[in-house]
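The complex is shown incomplete by one protein chain, all other protein chains being positioned as in the whole.
A and B are the chain letters, set down in written order, and residue numbers restart from 1 in every chain.
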Amino acid sequence: MTAAMALLGPARHVVERNLMSYRRLWLIFASGFVEPVFYLFGLGIGLGELVGEVEVNGIPVEYAAFVAPGLIASSAMNGAIFDATFNFYFKLKYAKTFDAMLVTPLALPDVVKGEIIWSTVRGSIYAASFLAISAALGLMTSWWALLTVPAAMLVGLAFSAVGTALSSSFRSWHDFDYIQLALQPMFLASTTFFPLSVFPDWAQPLVQATPLYHGVSLCRNLAFGTISINDVGHVIYLLGVMAIGMAITQRRLGRLLLG
Amino acid sequence: MSSGPASAIKATGLTKRFGDFVAVAGIDLEVEPGETFSLLGPNGAGKSSTMKMVSTVSPITEGELTILGLDPSAEGREIRQRMGVVPQEDNLDQELTVRENLVIYARYFGLSWAQAKERADELLSFAQLTDRADAAVEPLSGGMKRRLTIARSLVNTPELVLLDEPTTGLDPQARHLLWERLYQLKEQGVTLLLTTHYMDEAEQLSDRLVIMDQGTIVTQGSPTALIAEHVTNEVLELRFADGPPADLDQHGWRIETLPDRSLVYADRGEDALRRLAELDVHPTGSLIRRSTLEDVFLALTGRTLVE
Partner (left out) sequence: MTTATFGRPSRSLWHFLEHQFRRYRTTWRATIVSGLVSPMLFLGSIGFGLGSQIDDTSSLGTLDYASFVGPGVLAGAAMIQGASLGLWPTLGAIKWEGTYQAALTTPLTAAELATGHILWIGFRVFVGSALYVVVLTLFGISESWLAVFAPFIAAFTGIAFGGVISAFAATQDRDNAFGLITRVVIAPLFLFSGAFFPTSQLPLVAQWVAAVLPVSHAVELCRHLITGQFDAATDGLHFAVLMAWLGLGWFLVIRSFTKRLSS
C-alpha cells in the first residue's frame, strides 16, 4: 500500500486528504456499498427463482451467478461516481478545496490524478467486498474471478474521469439531474440483469456504447473464466474513456482555477 | 537571477488582462526580504489579481515577475514550497477537524506524518486554537477561522506569506488579535505581502505600501512619508444641515466634499475651526482628526477607499 502510494508522487497527498475526511464518516462510506448487494438479493436471488437459468457464452448458468459479476462492475461505478460528482463539485465550487491545494507544492495534474485515484479506490473497495460476498454465496466458480477486482478498477477509473470531467463542466446543482438521468438507464440496461440479445437489433449498439457494458462484460467473462480476445477490446475502451475524461478535467480545472 | 541579496518579490511592467479587461496595468514593485509590504486600494483596484500572480496560480500576461529569485511560470512548485498563502475567503477543509486541516496541509508540503503532527501542534498554539484542535471547522467564529487559515499558511515555515484582505469581515477585537499575530511573524523575519482596503490596517502593519487604483500604482512609500507628502497633519470634518457654503474653498485650505460631510485640510484643525467661526460659517457638527492614508487616497484619486 505505502509503496503503491509512493508511486503516485505528490498526488498521494490528495488521496490522503480524502481518506482522512472519511475517517469519521465510515458509516456513510460503508453504506455506498449496500445498494448492489440489495440488488443481488432482490433481483438476483429473489427474482432468480422465477427466471431460472440464463446463458453466458453458450453455457447455462444460474441467474444469481449471471447477475453477480455485473454488479461487481456496478459497485465500482457507484463508488467512483459518489466522489467524482457531487463531492468533487462541492470541493471545486464551494469548499474551494482545490484552490487551497494549488498554493502548495501540489500542481494541477497532482490534484486531478489524486481525485480520480481516490474515487477509484472507493469503487474498488466496494467491488472487492461485493466479490467476497458473491464468492461466499457460491456464485463465483472460477479463480479467474479474482481478476474482476482489477477489472473493476478500470471501471472505477473510467467513471471517475468522466464524473470529474462532467462536474468540472457543470454550472449548477441542477445539472446533476442529468447524471442521474444517464446513470439509472445505464445501470438497468448494461446487460447486468439480462443478456444483450434481449434488446432489439437497433438498440444493441447503444448499449454497447456505454462504458458500463464493457465493464460488465469484462467482469462476467472473468467470473466464468470465459475470456477471449474481445476482452482486450473492453480494456482498451475503458482506458480510452479514462484518458478522455482526465484530459477534459485537466483542461476545465486549468481554466477555472488557474485564470 | 539577481545578484546579491535578492528581493523577495520583484515586478516590472507586471500586467494581467482578462480578454479586454485590464486588471493590472503594468506595475513595478519590489519587496525586500523581511519587509511588510501592503497593496492598498478599493475593490477592483487590481490587488487580488496581483496577489494571484504572485501566488503562482495566475499566469502573468506581460512584464516580468520574480518571487524569491525564481520564475513563477517555470518554478511554481519551488516557489510555493517556500511561500504561504492566506486567501481572501477562507477555504478551510470543512470535512476535517481543526488539527487535521493543519496536518494534511503539512503533508502537501512533503512533511512526514510525525513532522506534520508536531508542526500542527505548534501552530495551534500560535493561533490560540489548541483547545479547539479536535473541533469541526464550521462552527468556529470568523476570527478563529482566519487564525486557522493563517496558521495553515505557516506549516512549511515560509519565507514569504501572502495575505489577501486578512481582516475583512472581522470585528475590531478579532482584528487586533490577528494583527498581533502578524507582528510576531514580522519579528521572526518573515516577509509579508498583504492587500487591504482598510487604511488603518495598512498604517498599522506596513513598512511600505503602494496605493493602487484601476490597475495602476498611484503612489508608494512608508505610511508616514505618504501622509506627510500628500496631505496636511490634521483634518477638520464638518457637517452642514443644508450642504456646505459655496465659498468654503475660498479661504486657502484644500477642501474635499463628500456626500455627507466636508473635509478641510489644515495643519492645525483648531485654528481652522476658529477661523471659520470668525468668517460666520457655522457647521452643525465638527470633528478634528489626524490625517490618514484614506486622505492620501482621496487627495490622489478624488474618491474614497471604502464606498
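As a convention for this text, a contact is a pair of C-beta atoms (placed from the backbone, for glycine too) under 8 Å apart; a residue touches a chain by one contact, two chains touch by 3 or more.
Since this is a predicted model, take the numbers as computed values, not measurements.
Although it is left out of the displayed model, the omitted chain contacts the following shown chains in the full complex: A. Per the touch definition above, the residue from A:Met5, A:Leu19 or A:Leu47 contacting the chain not shown is A:Leu47. Touch with the chain omitted from the figure is made, among A:Leu188, A:Leu206 or A:Ile236, by A:Leu188.
Listed for chain A, the residues touching the missing chain in the whole complex are 25, 27-28, 31-32, 34-35, 38-39, 41-43, 46-47, 49-52, 54, 63, 82, 174, 177, 180-181, 184-185, 188-189, 193-195, 198-199.
Quick note on the criterion: only the chains that are shown with their structure count from here on.
Put simply, the C-alpha centre of chain A and that of chain B have 47 angstrom between them.
Interface of chain B with chain A (complex): residues 18, 52, 55-59, 76-77, 80-81, 83, 85, 87, 89, 91-96, 100, 103-105, 107-110, 156. Against chain B, in their complex, chain A makes its touches with residues 10, 13, 16-17, 20-21, 25, 95-97, 99-107, 257-259.
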